[in-house]
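This report refers to the structure that appears directly beneath it.
A single protein chain has been omitted; all remaining protein chains appear in their positions.
What follows is chain A.
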Amino acid sequence: MSKEAILGAIRRGLKRGPLPADQRAMLDGRLASHPRHLIPARSRVSRPEQIALFIRNVEKEFGTVERVPDLAAVPAALADYLAAQNLPTAFPMAPHPELLGIPWDSRPLLQPEPRRAQGTDQVSLQHGFAGIAETGTLMLPSAPERPTTLNLLADTAVVLLRASRIHGAYEEAWDALRAEHRDARTGGPMPRNIMFVTGPSRSADIEQTLELGAHGPRRLHILLLDDDPAALPPGA
């Protein structure tokens, strides 16, 4: 069988047989403790600075960010954004309890539809699990209440993210996932899919020149919910 052939060839190259039990246990121990390596200093800053770094990096990668004070302010912020971009007011929305609980009635023109995205959707609203300040990256794990197609199919992807969910480095976001999520099938932290998204889709395949809007969204807009008192800029 090919599995045995491949493993056998590797072991012949390494000039040994299968690893003895104690060495296997050592390697499994490394997997279980998953040690961190170097974390760049750029994200080792105060909370307000981490939020500012996140926003700066999103904007550097051609995304946009709007800060909203609370969930009640989301419908107005979104309605104004869609109007300014001349976009439709009916859109698929992640069926996440937090999004479902938003008082959408305050803007009766908005018609959020809790569902996955389809190929013809122009706008989508996703729920952000975490943000990573180091590179302005969103972490979007799949779940029944967070369909993956909402990250991909619409021309304009809008994501709601709590400021309290912004971490400095990727490693801290992994730890949050490990602490909060247990997959029913594997018992491990990973859902079927996790997308890390940094800005809108793009390609430089034509003459190495960057153009936005390849196959994914042309625009990425983040509604950042200021729920973290420690994260507000001084004087706010």
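As a convention for this text, a residue touches a chain if its C-beta (ideal position, glycine included) is under 8 Å from a C-beta of that chain, and two chains touch if they have at least 3 such contacts; residues count from 1.
One rule holds in what follows: contacts and distances are computed from a predicted model.
When the unshown chain is looked up in UniProt, the name that turns up among "YCII-related domain-containing protein", "LutB/LldF family L-lactate oxidation iron-sulfur protein", "Multisubunit sodium/proton antiporter MrpB subunit" or "Nitric oxide reductase activation protein" is "LutB/LldF family L-lactate oxidation iron-sulfur protein". Listed for chain A, the residues touching the missing chain in the whole complex are 1-3, 5-7, 9-15, 18-19, 23-24, 27-28, 30-31, 34-38, 40-42, 57, 61, 95, 115-116, 119, 134-135, 137, 142-144, 147-149, 151-153, 170-171, 174, 183-186, 188-209, 211-217.
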